[in-house]
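In this view, the complex is presented without one of its protein chains, the others remaining in place.
In this document, chain identifiers A and B correspond to the written order of the chains, with residue numbering beginning at 1 in each.
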Amino acid sequence: MASTPALPFHFRSSLVLAARQFPRNRAATVGFVILLAICLAAAFAPWVAPYDPIQIKLSMKLKPPSLEHLMGTDHFGRDIFSRMLYGGRTSLSVGLLVVGFAFILGVPLGLASGYFGGKVDNFMMRLVDAFLTFPPLLLAVALVGLLGPDIQNVMLALGLVQAPILARMVRGSTLAVREDVYVTAARALGASPVRIVLSHLLRNMVSPIVVQLTVVFSAAVVAEASLSFLGFGTQPPEPSWGRDMSEARRFLSDAPWMFMAPTSIIAVCVLSINFMGDGLRDALDPRAWRTRRSVGTDA
Amino acid sequence: MSLLQVRNLRTRFATDRGTVNAVNGVSFDLAEGEILGLVGESGSGKSVTALSIMRLVPEPPGHITADSLSFDGRELLALSEAQMREERGSSMAMVFQDPMRSLNPVLTIGRQILEVLHRHQKLDGAAAKRRAIELLETVGIPLAETRLKAYPHQFSGGMRQRVMIAIALSCNPRLLIADEATTALDVTIQAQIIDLVKRLTRDRGTSVIWISHDLGVVAGLCDRVNVMYAGNIVESGPIRELFHRPSHGYTLGLMGSTPRLDGTGGRRLTPIEGMPPSLIDPIPLCPFLPRCRVSVAACQERRPERREFGAGHWATCLADLAS
Partner (left out) sequence: MSTLLDVEDLEVHFGRQDAPGTIKAVNGLSFSVERGQTLGLVGESGCGKSTTGYAILQLIKPTSGRVLFDGTDLCKLDRRELRRMRRKLQIIFQDAHASLNPRMPIGDLVGEALDIHRLFRGGARRQRIRELLDMVGLSSQLAERYPHELSGGQAQRVAICRALAVEPELIVCDEPVSALDVSIQAQIVNLLQDLQEQLGLTYIFISHDLSVVRHISDRVAVMYLGKIVEMAGKDEIYAAPAHPYTKSLMSAVPVPDPDIEAQRQRVILKGDLPNPADPPSGCRFRTRCPIATDECATIDPPQHPLGNGHWAKCIHLKDA
């Protein structure tokens, strides 16, 4: 059949094929759309938000949700909906940047450690162990204390805390995948270490990495809250989901909506990211594709 | 007198993609002390046939029907699960391909044999131990007494398979089903096991169903062979008849595909082209037709019936291969 020109013969790259798979997963698509909407709303907060998020109006304090204030108001009479929109800018960028930072630092470290093994591995893993002996939040507090209380430093610190965890996981996966026959096959073909790592090892470790990154995102959003609460991250009156959530605890019985708003937004974000992560994992794994294509009859 | 009588056995599996007709109307007899070979490739239904006889097919998704499945005069399909369990331990036994996974790694060999002896023969204490040692010696494991205290990982593959056979024999079964029992073993070890099975049928009159894809093993061991393809028996006959006068296109194809140690096959093998058919939508014609090299015009019209080619030798093939 190779000589039949009528049959299309193209190599769509596996990424294109994967991209076509993603929308087939309904939960992942919904997750993606929700997350996109939240990101856009946060990005365009000055245009979307009905009120100034830090404008105090004590006459309006602790009002339940109404048409005027979609999510109610807080103990200073500030509009919670607007605060959520502005707070999303902080929280989402912390989450995403920490994920990015952990990825850029953790994945190469883990890959190198697992692939080269020996002394490199020993050294790196002892370093990781050293990092992991500290409670993560304490470490982040120490780092922020050292660098100065500022949102950039919070991101840096949280990234530094998360990277070793990711590195350790990537190393484990590398050790497992490295022994697969197709990696030996690639070596036998004369593939360079860079090629082996990128197109064989990394490609087959997508699932655990994606799962771990969704965990990192959630952890970062929550950690930012804790740091802000301790006075390191966002400084009042600047809004942030995490910090608003911690503040709302004091009014849990009087104004539960104050607490509900940030928690549910964080929950929705984390859930969306998880669905997206699942979808991404499946889209990148041809074995999970739903389409059944018949295979030619030649053995 | 036949020990096992199978009439129109059908085993289906419900899957998301449709009903898989794994065994598609299989009928045969097994006499006392007979070694029957069941030959075919993966997906031919030979293992499912054996599992159906033992009623080890999980139901659902599986579903077994038969006009008759009688063992020693009793209808197996009419027995309750508890009665069947009793049957499986005492009068019929099965040995599988993978002796690594058939034994529990955290229990000693002795413990595992004694457990079976206790459950089915109510043997305990010194009597059971004596019997266990005797069994291990029967299957050719030296130093049986000390080996009882060993764990499976301390045994090689061949030894483990022998332990499995010892466990299968522990209750003097009348029927032993071996499903690719030597496939995972080295040839020298395979020779030992085959030797053992031959000795067992000779000394105890055990009937054996030997499932294998290896025509050579079957040629050396069995009295009769059923060749299976796509859930059907396509040819059946006494061993010499079948090997000397293969009468089905598939049997012929199998023989042409098999390289021979004595080098009489020539420099080229004659493979069977193509791949086995789907078991979901069986075609109403001969299932082997798309791959057959010897098909005749009539093959396009009807599904072949059994044709006799000699005493107890038949095939469902319309072509005349005798010449």
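Rule of thumb we're sticking to: a contact is a pair of C-beta atoms (placed from the backbone, for glycine too) under 8 Å apart; a residue touches a chain by one contact, two chains touch by 3 or more.
Everything numeric in this text was worked out from a predicted model, so none of it was measured.
When the full complex is taken into account, the listed residue touching the unshown chain is B:Asp214, out of B:Asp72, B:Glu137 or B:Asp214. Across the entire complex, the residue among A:Ser66, A:Gln152 or A:Ser199 in touch with the chain not shown is A:Ser199. Across B:Gly73, B:Pro105, B:Gly125 or B:Pro259, the residue that sits in touch with the chain not pictured is B:Pro259. Only one of the listed residues, A:Arg26, A:Arg126 or A:Arg187, touches the absent chain: A:Arg187. Taking the complete complex into account, residues 1-2, 7, 9-14, 17, 180-182, 184-192, 195, 199-200, 203-204, 206, 284-287, 293, 295-296, 298-299 of chain A touch the chain not shown. By the touch criterion stated above, the residues of chain B touching the omitted chain are 41-42, 142, 156-159, 186-192, 194-195, 213-220, 239-240, 243, 253-263, 265, 267-273, 275.
Definition applied: only the chains that are shown with their structure count from here on.
Rounded to whole angstrom, the centroid-to-centroid distance between chain A and chain B, based on C-alpha atoms, equals 54 Å.
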